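Yeah, one chain of the complex is gone here, protein chain that is, but the others are all in their spots.
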Amino acid sequence: MTRIRLGMVGGGNDAFIGGVHRIAARIDDRFELVAGALSSTPEKAQASGQALGLERIYDDFKQMAIREARLKNGIEAVSIVTPNHVHYAAAREFLKRGIHVICDKPLTSTLADAKKLVKAAEASDALFVLTHNYTGYPMVRQAREMIASGQIGNIRVVQVEYPQDWLTQNETFKQAEWRTDPARSGAGGSTGDIGTHAHNLACFVTGLRVESLAADLDAFVPGRQVDDNGHVMLRFEGGAKGMLWCSQVAPGNENALRVRVYGDKGGLEWAQEDPNYLWYTPFGEPKRLITRNGSGAGDAAGRVSRIPPGHPEGYLEGFANIYTEAANAIEARRAGTELDNAVMYPTIQDGLRGVQFIDACVRSSQRNAAWVTL
Amino acid sequence: MTRIRLGMVGGGNDAFIGGVHRIAARIDDRFELVAGALSSTPEKAQASGQALGLERIYDDFKQMAIREARLKNGIEAVSIVTPNHVHYAAAREFLKRGIHVICDKPLTSTLADAKKLVKAAEASDALFVLTHNYTGYPMVRQAREMIASGQIGNIRVVQVEYPQDWLTQNETFKQAEWRTDPARSGAGGSTGDIGTHAHNLACFVTGLRVESLAADLDAFVPGRQVDDNGHVMLRFEGGAKGMLWCSQVAPGNENALRVRVYGDKGGLEWAQEDPNYLWYTPFGEPKRLITRNGSGAGDAAGRVSRIPPGHPEGYLEGFANIYTEAANAIEARRAGTELDNAVMYPTIQDGLRGVQFIDACVRSSQRNAAWVTL
Amino acid sequence: MTRIRLGMVGGGNDAFIGGVHRIAARIDDRFELVAGALSSTPEKAQASGQALGLERIYDDFKQMAIREARLKNGIEAVSIVTPNHVHYAAAREFLKRGIHVICDKPLTSTLADAKKLVKAAEASDALFVLTHNYTGYPMVRQAREMIASGQIGNIRVVQVEYPQDWLTQNETFKQAEWRTDPARSGAGGSTGDIGTHAHNLACFVTGLRVESLAADLDAFVPGRQVDDNGHVMLRFEGGAKGMLWCSQVAPGNENALRVRVYGDKGGLEWAQEDPNYLWYTPFGEPKRLITRNGSGAGDAAGRVSRIPPGHPEGYLEGFANIYTEAANAIEARRAGTELDNAVMYPTIQDGLRGVQFIDACVRSSQRNAAWVTL
Partner (left out) sequence: MTRIRLGMVGGGNDAFIGGVHRIAARIDDRFELVAGALSSTPEKAQASGQALGLERIYDDFKQMAIREARLKNGIEAVSIVTPNHVHYAAAREFLKRGIHVICDKPLTSTLADAKKLVKAAEASDALFVLTHNYTGYPMVRQAREMIASGQIGNIRVVQVEYPQDWLTQNETFKQAEWRTDPARSGAGGSTGDIGTHAHNLACFVTGLRVESLAADLDAFVPGRQVDDNGHVMLRFEGGAKGMLWCSQVAPGNENALRVRVYGDKGGLEWAQEDPNYLWYTPFGEPKRLITRNGSGAGDAAGRVSRIPPGHPEGYLEGFANIYTEAANAIEARRAGTELDNAVMYPTIQDGLRGVQFIDACVRSSQRNAAWVTL
C-alpha cells in the first residue's frame, strides 16, 4: 500500500491549523506530504516549504494545481488550510483537475461561494472532505451510533455549546486578526469559527437537520466587527428543539465544546475537553460512563480508536480520523472498490449547511432574532 | 432569645416541600413550629398536625389566621407551602393580620394574583419572605459578592439552566400531578416550577434584571397541558445577554441547576448539585476552586456557613439560611433595631418578577418566541 | 411521640464539634437539648448554657449525671463532645446511672480507658452510641448493602484515605491545640483524629475487620508531638489487603476522606466531599453513578435520606442519621420493643477497635513499621 501523495495550500510557518493537519495526516501513515503552496507571500512559501522538506514548493496554489495535475507522480489530494476567504478559489482549482480536496471549515466565507463550490465539487470526479474534525472523535461516533440505534428514543432536546475565552480582550496577534476581519473570515465571527463546529456536531450526532433558528449575536469587545458571542435557539426537523451557544469572550473556557442530547428513553453528554468519556443515562437507571475502547463502547468508536481505554486519545487523533477516513475513500477510488459503509467524513453538503447556518444566524440577528430557515 | 413561633399552611403528610421547610426552620433553632393548617382535607390536616405534635391544629388557613392573630402567644410567622394557586389567598389572610409570611415560590399562579399580593404586602406591617432557597447557598452568596465587588468586571454573558428528568414520561404521582395542572401550578410548567429558580438565581448573582426575553416552550410529553421544556434567550439591563434552559424531560439530570457568568475580567461557575464549590477564572489566570469556608471564600459566604470546608453543606442548609435570614429580620422587627446590611432574603418584589418571568415566557412562546418585556 | 431529653458534656462556646452534634440532634426533631455541662470552666459552662437557652446548666459532668438521674424528667441521653481524654470519665458516670451515651470518637485517649469503658457499658443497661458519623451517609450505607449482597464479589483490595491540610504549618488555635497534645488527644495525632474514621469506614463498608497492620507515622511539622501523617498497610480477615493514608499536612485537601473497595466482581468508590455519589463498576461493564435516592439506590440508603436526588444532603444530615438511629434505639428501649434490623449505629465495640487501631499504628511505627495485630 503506497501512501497517498498530499499537497497543502496555506499552513506556513506561523499558522496554527496547518501544523495540525500535517500531524493528523501523519498519525496513521496513510499520506505523504510532498508539495505545498504554504503562503501567499513567496519568500514565506519557500521558507516554510523548505522547513518541512517538501519536494516541490510553489508560490501560488493555481500554479501548484496546474503543475501537479500534469506530473506523473503529482499529488493525489490537497489540504486547504488558508483563511476562509481563500477556500473557494483554491478548492476550485484542484477539484477541476481531479485532485481530491481536504478543506478546513467553514467551507467558504460567503454563502455565494459555498454554492459555487458545491457545483464545482459536483462537476468533479474528485472527493471533497471537510475537516469538521470533532466528528472524528471516537466517542462522538459512539454517540451517533447509540442515537441511530434508538438507545435514547425520539430526540426532544439538543443543547450544544462552544465557549472560548481567547478573544475576551482586544487581541492583535495573527490568529485573532484574520478571524475578526469579516473580509477574510466571513460575516460570522464566533458563529463562523466555532458556532459551525457546534452546529455540525449537533447534527452529526443526532442525524437531524436544523430547519430554522433564531439568533442573538453580539460583538462585546469594543470595535470588533464580527460577533464574539452567539445565542441561538434551534428547531430541528421532526420537532426536536435546541439551544446553541458559541462565545469567544467567556473567561475560563478554552475549547469547551459540549453536546447533550435528550430523548424519551435516555440522555447522552459529551465534552470535547474530556473526549474519551461519553455519559449515558437510560431513563430510570443510573448514569453510565462509557469510555473509548472500554466496556460498553461499540464498533463505530472502536474502528477509529488506536489504544486501550484509559490511555487518552486527543484532538490530534480525532483530527487524524478524518484524514484516515479520507484515505479510506481515496484508496477505494484508486482501487475502484466500493467504500465500506462504516467510513464517514464531513462532506461538501455539510460544509454548505455550515455556511447556511452562519448566514441564517447573521440574518436572524439583524432582524432582532426573528426565526429564519436554513 | 426565644424562638419565633411559627405556623404552617400546607405540608401535610405526603407533601415534599413542607417537610423541607420544617427541617430548614429547625436547623438553626430560631423557630418553633406550633400551629398548622396542613391540608385542605380536615382529617388529613388533623392527622398531619398530630404526627408533628403541633399545639394548635386547624382545618383551614383563614380560621388559623384569625385565631392566631388574637392569641397572646399566637404565631409570629407562617410558612405557606401549598400548591401555587393557594399562595395568594393564604398569604393575604396572614399579611392583613400582621403575621409575617414565609412563602414558597412561585409567588402565585397568576400575574394578577401576584400584583394583588404585592399590594397586600405593601399595606401590611408584616414581612414577606419568598423561599427562593438557592440564594441561601453560601457559594451563591460568594458569587454575588465577587460580582458586586467587580471581580469579573462588566457582565456580558449569563448562562443559566435547570434541567431535571422526573417528568420524562407521563407520571401520575402527587408531586407530578399538581405541577402539571395549569389550574394549580399556573400557566408555566417547567418555567414556573424551575425556570423561576433559574431566573431568580441569575438575577440574584449578577444583581441585574431581565429586561426582555424570547421563549420557545414545549410540552413534549403527549397530553401534557403545561410546558415541560423551555428555551429562553435573555436580555439584561445594561446590555448583558443570556440563555436560560429549564427542562423536566432531560434524562440524566436530577436537579442540575447551574449558572455561569462571564464579564470582561473573569468568569464564575456554580452548580447546585455540587454546591460547596465555586469556580472562578480571572481572565488570563488559571481557574480556581473556591470552597465554602475555604481559602478564598469571603464574608458573605462565611456568615451563612456552619461547618469547616470539606464537610459539605447541602440543600437543607441552604434552605435553612433563608429561614435564618427571615429570623434575623423578624427579630430586628421585634427589637425595633435596624437590620444588619448583610442580611439578605428574596422579597415579594423578587416574587413578582418571577411571575412576570413566567408570564413573559408564555406570552413570548405563544407569539413564536417574539421578544417581550418583563 | 415525645422528644428524647438530651444533655451535653463539652461543646461550649468556641468548640466546633458540639455545635455539629446539636444541629445533628435537631434535624429530625427526635431530641430536645435540656441540660449541659458545656465546659470545665464554670463561667464558660454557664455562659454557653445560657446562650443555648438550656433549662439546667452544670459546671461539672459528674454533678450533672447525679442530679439528672434523680430528676423525674431528667435527661434520657447525653452527648459527650469533650476532648478525647475526658470521654472515659464522663461516659462512665452516665452509663452507671442508666443514661444513654452518645459519644464522639475516638472512644478514649488510651487503650486502657477504652477497655474499662467497654466494661462499664457492658455493666450498664444504657445504650452506647459512638458518632463515627461517616457511617451515617446514605451512600456509605448503600455501599455496605451492595457489598453485603455480593455485588462486588469477594473483596480483595481496600484503599482508604483521609487527607487534610489544616495542620500543614504550626497552628496554635484551639482546635489544633488539643488535637496535637498527646495528653488530651491520645498517642495518635492524625491517626486518632482522622485515621480512626478511615479505619472505621473501611470496616463498616466491607463488613471486615483489620487483623494486622504495618504503620509508618511521621510528625512532619517541627516540634509536633503526635503524628500528622500516617501510612498504613492493612491485612483484613479473609485475605483482603488494604492501604490507609491519613494526613493533616497535605495542601489542597480539606476533608478528603475516600474509600475504594475492589472485589472479584466489581468495584465501588465513595468520597466524603461529594457524598451523594457512589461509583459502581460491575467488572466488564461501564462505570455507573448511583446517586442518593436516585435510580439504582437501595433501601439502606433510602431509609436515611430526606430529600430527592440532585438535592444534596451533606455532613450534617449524615451526622443526624447517627442521632436518629440512636433515637430509634432509645425509643425501642422506651417502648420495650425489638429494634428494627435496619437500624445501625457505631457501637462501643467499634470504638474499642478504633482505639486498638491507633494503638497498633503507634506500636508498629515505633518498631519500624513491623506488622502488629489489633
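Letters A, B and C mark the chains in the order given here, with residues in each chain numbered from 1 onward.
What we mean here is this: a contact is a pair of C-beta atoms (placed from the backbone, for glycine too) under 8 Å apart; a residue touches a chain by one contact, two chains touch by 3 or more.
Small disclaimer: the values here were computed from a predicted structure and weren't measured.
Enquirer: Of the residues A:89, A:316 or A:343, which one touches the chain left out of the display?
Expert: With A:89, A:316 or A:343 as choices, the missing chain is touched by A:316.
Enquirer: Of B:50, B:295, B:349 or B:373, which sits in contact with the chain we cannot see?
Expert: Candidates B:50, B:295, B:349 or B:373; residue touching the omitted chain: B:295.
Enquirer: Have a look at C:229, C:272, C:293 or C:356 and name the one touching the chain we're not showing.
Expert: Result: among the candidates, C:229 touches the missing chain.
Enquirer: Touching the hidden chain in the complete assembly: which of A:237, A:274, A:299 or A:340 does that?
Expert: Considering the complete complex, A:274 is the one touching the chain left out.
Enquirer: For review purposes, identify every residue of subunit B that touches the missing chain, sorted by number.
Expert: Looking at subunit B, the ones touching the missing chain are residues 280, 284-291, 294-296.
Enquirer: For subunit A, which residues reach the chain that was dropped from this view?
Expert: Touching the missing chain: residues 1-2, 16, 19-20, 22-23, 26-29, 53, 164, 166, 253-256, 272-276, 291, 294, 306-317.
Enquirer: If the hidden chain were put back, which residues of subunit C would touch it?
Expert: The list for subunit C reads 152, 156-157, 159, 161, 165, 168-169, 214, 216, 218, 220, 229, 231, 233, 235, 241-243, 245, 247, 249-253, 260, 262-267, 269, 279-283, 287, 368-369, 371.
The criterion applied here is as follows: only the chains that are shown with their structure count from here on.
Enquirer: Farthest chain from subunit C, going by mean C-alpha coordinates, please.
Expert: A
Enquirer: Validating interface symmetry: for the copies subunit A and subunit B, is the fraction of residue numbers used by both over half? Same or different.
Expert: Here the answer is same, because the shared fraction of interface numbers exceeds one half.
Enquirer: Averaging over Cα atoms per chain, report the distance between subunit B and subunit C in Å.
Expert: Spacing between the chain centres: roughly 35 Å.
Enquirer: Distance from the CA centroid of subunit A to that of subunit C, rounded to the nearest Å?
Expert: Result: the chain centres lie 55 Å from each other.
Enquirer: Where in subunit B do residues touch two or more of the other chains?
Expert: 253
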